[in-house]
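Below you'll find the structure I mean.
As you look at this complex, bear in mind that one protein chain is not there, while each of the others sits in place.
Coming up: chain A.
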(Lines give C-alpha, C1' and ligand atoms only; values in the text may rest on other atoms or scores of the structure.)
Protein backbone atom coordinates (compact mmCIF):
# COMPACT_ATOMS: atom_id res chain seq x y z
CA UNK A 1 0.00 0.00 0.00
CA UNK A 2 1.64 3.22 -1.10
CA UNK A 3 1.22 5.97 1.47
CA UNK A 4 1.04 9.60 0.41
CA UNK A 5 3.72 10.77 2.83
CA UNK A 6 5.97 7.94 3.87
CA UNK A 7 7.98 8.39 7.03
CA UNK A 8 10.18 5.32 6.68
CA UNK A 9 12.10 3.85 3.80
CA UNK A 10 12.89 0.17 3.32
CA UNK A 11 16.08 -1.51 2.24
CA UNK A 12 15.87 -5.13 1.18
CA UNK A 13 19.07 -7.13 0.86
CA UNK A 14 19.40 -10.62 -0.43
CA UNK A 15 22.33 -12.58 -1.70
CA UNK A 16 24.95 -14.98 -0.49
CA UNK A 17 28.27 -15.37 1.20
CA UNK A 18 29.77 -16.93 -1.87
CA UNK A 19 33.31 -18.09 -1.21
CA UNK A 20 36.58 -17.34 0.54
CA UNK A 21 40.29 -17.28 -0.24
CA UNK A 22 42.50 -18.28 2.67
CA UNK A 23 45.70 -19.78 1.28
CA UNK A 24 46.99 -21.03 4.63
CA UNK A 25 43.84 -22.51 6.17
CA UNK A 26 41.24 -25.16 5.44
CA UNK A 27 37.96 -26.56 6.84
CA UNK A 28 36.42 -23.19 7.56
CA UNK A 29 32.92 -22.05 8.48
CA UNK A 30 31.61 -18.54 8.68
CA UNK A 31 29.09 -16.59 10.72
CA UNK A 32 27.42 -13.42 9.54
CA UNK A 33 25.52 -10.81 11.51
CA UNK A 34 24.21 -7.34 10.80
CA UNK A 35 25.15 -4.22 12.76
CA UNK A 36 23.04 -1.11 12.32
CA UNK A 37 22.33 2.24 13.96
CA UNK A 38 19.54 3.19 16.31
CA UNK A 39 17.23 4.44 13.58
CA UNK A 40 17.21 1.09 11.82
CA UNK A 41 15.18 -2.02 12.53
CA UNK A 42 14.99 -5.33 10.69
CA UNK A 43 11.45 -6.09 9.56
CA UNK A 44 11.92 -9.57 8.17
CA UNK A 45 14.61 -12.11 7.52
CA UNK A 46 17.42 -13.47 9.63
CA UNK A 47 19.93 -11.20 11.28
CA UNK A 48 22.50 -13.89 11.94
CA UNK A 49 23.55 -17.20 10.52
CA UNK A 50 26.20 -19.90 10.66
CA UNK A 51 27.31 -21.66 7.51
CA UNK A 52 28.47 -25.18 6.82
CA UNK A 53 32.12 -26.25 7.14
CA UNK A 54 33.84 -26.22 3.77
CA UNK A 55 37.11 -27.71 2.57
CA UNK A 56 39.32 -26.62 -0.30
CA UNK A 57 38.54 -28.11 -3.64
CA UNK A 58 41.13 -30.44 -5.08
CA UNK A 59 41.65 -28.50 -8.30
CA UNK A 60 44.17 -25.76 -8.95
CA UNK A 61 42.05 -22.88 -7.65
CA UNK A 62 41.68 -24.18 -4.10
CA UNK A 63 38.31 -22.52 -3.60
CA UNK A 64 36.48 -22.51 -0.30
CA UNK A 65 32.82 -22.32 -1.29
CA UNK A 66 29.92 -21.69 1.08
CA UNK A 67 27.10 -20.41 -1.15
CA UNK A 68 25.33 -19.36 2.06
CA UNK A 69 22.10 -17.37 1.61
CA UNK A 70 21.43 -13.96 3.14
CA UNK A 71 17.96 -12.42 3.16
CA UNK A 72 16.90 -9.46 5.27
CA UNK A 73 14.80 -6.30 5.04
CA UNK A 74 15.39 -3.17 7.11
CA UNK A 75 13.25 -0.12 7.70
CA UNK A 76 14.66 3.22 8.76
CA UNK A 77 14.06 6.96 9.00
CA UNK A 78 17.67 8.02 8.51
CA UNK A 79 20.62 6.75 6.46
CA UNK A 80 22.92 7.29 9.43
CA UNK A 81 23.84 3.90 10.88
CA UNK A 82 23.47 2.19 7.50
CA UNK A 83 23.65 -1.56 8.16
CA UNK A 84 26.94 -3.38 7.91
CA UNK A 85 27.36 -7.08 7.50
CA UNK A 86 30.04 -8.54 9.77
CA UNK A 87 31.57 -11.86 8.70
CA UNK A 88 33.61 -14.02 11.10
CA UNK A 89 35.46 -17.07 9.81
CA UNK A 90 36.54 -19.92 12.08
CA UNK A 91 38.51 -23.10 11.53
CA UNK A 92 40.45 -25.79 13.37
CA UNK A 93 44.09 -25.36 14.32
CA UNK A 94 46.76 -28.08 14.50
CA UNK A 95 45.39 -29.45 17.77
CA UNK A 96 41.77 -29.48 16.64
CA UNK A 97 40.57 -26.41 18.57
CA UNK A 98 38.21 -23.96 16.88
CA UNK A 99 40.04 -20.71 16.38
CA UNK A 100 39.13 -17.50 14.57
CA UNK A 101 40.67 -17.11 11.12
CA UNK A 102 39.34 -13.71 10.19
CA UNK A 103 36.86 -10.92 10.80
CA UNK A 104 35.62 -8.51 8.18
CA UNK A 105 32.83 -6.01 7.67
CA UNK A 106 31.32 -4.07 4.83
CA UNK A 107 28.33 -1.76 4.48
CA UNK A 108 25.30 -3.17 2.71
CA UNK A 109 25.47 -1.55 -0.74
CA UNK A 110 23.78 1.81 -0.97
CA UNK A 111 22.34 1.75 -4.46
CA UNK A 112 19.78 -0.68 -5.82
CA UNK A 113 21.22 -3.33 -8.03
CA UNK A 114 23.56 -6.26 -8.00
CA UNK A 115 26.88 -5.86 -6.18
CA UNK A 116 29.88 -8.09 -5.68
CA UNK A 117 32.08 -7.30 -2.70
CA UNK A 118 35.37 -8.97 -1.81
CA UNK A 119 36.27 -8.04 1.73
CA UNK A 120 39.60 -8.54 3.50
CA UNK A 121 39.59 -10.65 6.67
CA UNK A 122 41.87 -9.81 9.55
CA UNK A 123 42.71 -11.35 12.87
CA UNK A 124 43.84 -9.55 16.06
CA UNK A 125 47.49 -10.11 16.87
CA UNK A 126 49.21 -10.29 20.25
CA UNK A 127 52.06 -7.89 20.65
CA UNK A 128 54.48 -10.10 22.54
CA UNK A 129 56.15 -13.16 21.04
CA UNK A 130 55.66 -15.14 24.25
CA UNK A 131 51.94 -14.55 24.10
CA UNK A 132 51.88 -15.67 20.48
CA UNK A 133 53.59 -18.92 21.46
CA UNK A 134 51.31 -19.69 24.41
CA UNK A 135 48.19 -18.90 22.43
CA UNK A 136 49.36 -21.24 19.66
CA UNK A 137 49.85 -24.00 22.23
CA UNK A 138 46.67 -23.50 24.21
CA UNK A 139 44.48 -22.98 21.17
CA UNK A 140 43.15 -19.73 22.58
CA UNK A 141 43.95 -17.07 20.03
CA UNK A 142 43.13 -13.39 20.55
CA UNK A 143 39.56 -12.75 19.47
CA UNK A 144 37.00 -10.00 19.83
CA UNK A 145 34.50 -10.46 22.65
CA UNK A 146 31.74 -9.15 20.42
CA UNK A 147 32.14 -9.35 16.63
CA UNK A 148 30.02 -6.23 16.36
CA UNK A 149 33.12 -4.30 17.41
CA UNK A 150 34.44 -4.85 13.88
CA UNK A 151 31.73 -2.57 12.54
CA UNK A 152 32.69 0.34 14.74
CA UNK A 153 35.39 2.89 14.16
CA UNK A 154 36.01 3.96 17.73
CA UNK A 155 38.39 2.07 19.95
CA UNK A 156 40.41 0.58 17.15
CA UNK A 157 43.42 2.78 17.60
CA UNK A 158 45.47 0.49 19.76
CA UNK A 159 44.66 -2.82 18.13
CA UNK A 160 47.13 -4.66 15.92
CA UNK A 161 45.80 -7.03 13.31
CA UNK A 162 47.00 -9.27 10.52
CA UNK A 163 45.04 -9.52 7.30
CA UNK A 164 45.15 -13.06 5.94
CA UNK A 165 42.29 -13.81 3.58
CA UNK A 166 39.28 -12.59 1.62
CA UNK A 167 35.58 -13.39 1.52
CA UNK A 168 33.41 -12.68 -1.52
CA UNK A 169 29.78 -11.61 -1.09
CA UNK A 170 27.15 -11.23 -3.79
CA UNK A 171 24.35 -8.88 -2.75
CA UNK A 172 21.21 -7.55 -4.41
CA UNK A 173 19.68 -4.41 -2.97
CA UNK A 174 16.21 -2.96 -3.46
CA UNK A 175 15.13 0.26 -1.77
CA UNK A 176 11.65 1.68 -1.32
CA UNK A 177 10.60 5.29 -0.73
CA UNK A 178 14.09 6.76 -0.47
CA UNK A 179 13.35 9.14 -3.32
CA UNK A 180 10.00 10.12 -1.80
CA UNK A 181 11.77 11.13 1.39
CA UNK A 182 14.15 13.30 -0.61
CA UNK A 183 17.25 11.07 -0.65
CA UNK A 184 19.37 10.81 -3.79
CA UNK A 185 21.56 7.76 -3.80
CA UNK A 186 22.50 7.74 -7.43
CA UNK A 187 22.80 10.15 -10.33
CA UNK A 188 21.40 7.68 -12.81
CA UNK A 189 17.66 7.75 -13.28
CA UNK A 190 17.77 4.39 -14.95
CA UNK A 191 18.70 1.65 -12.53
CA UNK A 192 21.29 -0.42 -14.35
CA UNK A 193 22.79 -3.39 -12.65
CA UNK A 194 26.18 -2.57 -11.25
CA UNK A 195 28.83 -5.10 -10.36
CA UNK A 196 31.63 -3.60 -8.35
CA UNK A 197 34.69 -5.65 -7.56
CA UNK A 198 36.96 -4.56 -4.72
CA UNK A 199 39.66 -7.18 -5.15
CA UNK A 200 42.48 -4.83 -6.11
CA UNK A 201 44.96 -6.02 -3.56
CA UNK A 202 44.69 -9.77 -3.98
CA UNK A 203 46.79 -10.60 -6.97
CA UNK A 204 49.75 -8.30 -6.40
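Here is the rule we use: contacts are C-beta pairs under 8 Å (C-beta built on N, C-alpha and C of every residue); 3 or more make two chains touch, one makes a residue touch a chain; residues count from 1.
Simple rule for what comes next: contacts and distances are computed from a predicted model.
Per UniProt, the protein behind the absent chain is "B9 domain-containing protein 2"; the candidates were "EF-hand domain-containing protein", "Vacuolar protein sorting-associated protein 33A", "B9 domain-containing protein 2" or "Presenilin". The chain that is not drawn here is touched, among residues A:97, A:131 or A:163, by A:163. Contact between chain A and the absent chain runs through residues 23-24, 37, 78-82, 84, 104-107, 109-111, 119-120, 122, 125, 127, 150-154, 156-157, 159-165, 181-188, 194, 196, 198, 200-204.
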